[in-house]
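Okay, structure first, notes after.
Of the protein chains in this complex, one is absent; all others appear in place.
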């Protein structure tokens, strides 16, 4: 279990992390979301005792990080896949970490096997692809068989097989009763992996609740209907006091459960070709929640009408 | 941006609706590459550092030495002579910059961006050589000229030789050394390796002759090496006499080497995978 | 957290990168080779040396002439051992594994000092023995007064150069910056201060000038206010200051 109490980090004027209080519980995968610059990495570094909080504290299993004896046996972390000396082999990289925490050399070979790097264990990390570097970082996290695991963007650079593997790995680790804390920008991945979400924006806690609650609270749910008897269906809806939005060949109904629509159709003998409850995606929910706290907004390439000509207008003349 | 579904690009299958930029596409040329390299060389700090240290070394050391050496030295040496000491050390700055101009692109991966933007690789290298040579030459000439002026103004002694030609020759020699380093950097693609190699090129011939003298048959070689190494070349440029020459032959040798190295660099990069 | 574990870990780190072997072997080869070369040149030029120089000739010190260049490799070794942790980002992994920064730092310095000292010892004896062999009739013997002290002292001098560099690198973190400070410090500032008479008195308290005193056996006619061990002590103080600065900054800074 990781517990944050009023964690704050200031860099001069800028508040990177602002009074964060939450707990990461064992037995489930907890997703850590937020736009770029929200303070996720800073928070994770403070959890690992790498950055000193301006105020507040982090407790790992009730203790401060620096008080942990052999911390790798308590918490394993993947922060940055490239956080290794490029001139050192994967094996030696893990070996020096293992030795610092009194782990046997056998364990190094074992985790190399777990992440599938045994064949390149003696190669310098310099020549590793991003995906291989990521696997090496995951191996380092697993090294001490810790009760708490923390991953920052674990699927970065992994191929689909690797993504699938890390997803199942995290779920299995959580099922074993461990605490798993994962940050990611990939909402579709998170939707598949995490059960609980902690969302921050501009250093502040925006949400700390279960995945289902999060999506439900931050998005629109509706029922999609396709029917060959559209006009009659619309009449029936109108008489029942419901409205539908038409998009393409389908109808979207807000504020009503699929069950009700099914009953309504059955009562009037309507044929439906589709009756599916739609839940907005995690991505949509996330976008809605964090809309105001995004840095580096991109823009549409098409300038608003009346603004300057596409580009190189004067160049064209010349 | 407008979408025009017309066909203008030759060789393309005519059926598919394809985007064509409203801005006409014209051929890129060496002028573009030169502008690009000029932007590159002035937008990194390593340029400022190496050139700044070079200027400081030549000017500061030169002005210090100018006051220390006897006034009668200038009877047979030009007023720019004190610049020689700074150039000895300073040429390593130009060598470093020459290497970095190319090898930092390989080190950072920027070279892929560059070669994607200009698949005519020879044009990129040519532009690099030209821009670097001009920058190095102008900087070196300014530094030597400053030393010459300072000496002329402060040293109360007559001087026989004209010092303007030595500004040109000295600057030419060290810039050629820089271009040689650039070519070596382009072939080796590794900053530290290329700088070490160039250190060897500058220093080894200078300390080699005593060792060659052990063997009688190598006496001629030793003589050649001691006459033509970088340090004697520079010293001849600044204090040569009619009997020893004024470094013209040495500069020609360096120019020849540089041309060969550049040819090697062009050939090596032409079809190499990057 | 057992310190022994961290020491083992740091030992693995240091032996698993090729820069260790490179820098240390360059230090050895360059120091010995240059020392032999200069000893040999001295013997050849003996006949042309002024009588005064012949009287104050220090055969031990001359065989350590390569140290001036060889210490460069020692500086690089010291800087790389510490600063590559930062430049590669390894420091975050390391400190997550060993959150006791003091233990981490002390272990790293201690473990790096051992190979540096071993190589320095080999270098000092090899330089001395080969140098004396080349000097022929002008040689000194290991049993002569002060000679053994000078040879062992030479090894300590080289080791302390590396330790000093480690401390500076821990303060500055970037390898380029650390080398950019240390190289001019040893190769420009120190010689210039030592050469100009006005600053000579300040210059001899710089670490390299104070430390190199221990390698001299013949010290006729100089007015240096400290003895061989005093000089080494001054150098050790410099190292202690650099290490302390490195420790304080490591403790305080975000990784």
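Lettered A, B and C in written order, each chain numbered from 1.
To be clear about the criterion, a residue touches a chain if its C-beta (ideal position, glycine included) is under 8 Å from a C-beta of that chain, and two chains touch if they have at least 3 such contacts.
By definition in this document, contacts and distances are computed from a predicted model.
UniProt lists the omitted chain of the complex under the protein name "ABC transporter ATP-binding protein" (options: "Hydrogenase maturation factor HypC", "ABC transporter ATP-binding protein", "Cytochrome c550" or "NADH-quinone oxidoreductase subunit H"). If you put the hidden chain back, the residue from A:111, A:150 or A:236 that touches it is A:111.
Across A:55, A:188 or A:243, the residue that sits in touch with the chain not pictured is A:188. Of the listed positions B:35, B:64 or B:219, the one in contact with the omitted chain in the full complex is B:35. Listed residues A:86, A:102, A:137 or A:203: the one in touch with the omitted chain is A:102. In the full complex, subunit B makes contact with the omitted chain through residues 1, 3, 5, 9-13, 16-23, 25-29, 32-33, 35-37, 39-40, 43-46, 104-105, 108-120, 124, 271, 273-274.
Touching the omitted chain from subunit A are residues 33-36, 69-70, 73-74, 99, 102-111, 113-117, 119-120, 129-132, 135, 142, 144-145, 147, 153, 155-165, 168-169, 172, 175-178, 185-189, 224, 226, 228, 258-259, 262-263, 265-266, 271-277, 283, 286-287, 290, 294, 296-301, 310-312, 314-315.
What we mean here is this: only the chains that are shown with their structure count from here on.
If you average the Cα atoms of subunit A and of subunit B, the two centres end up 51 Å apart.
Rounded to whole angstrom units, the spacing between the C-alpha centres of subunit B and subunit C is 34.
The residues of subunit B never reach two or more other chains; the list is empty.
By the touch criterion stated above, subunit A contacts subunit C in their complex at residues 45, 48-52, 65-66, 68-72, 77, 79-80, 82-89, 92-93, 95-102, 140.
Subunit C makes touch with subunit A in their complex at residues 1-2, 5-6, 8-10, 12-13, 16-19, 84-85, 88-100, 252, 254-255.
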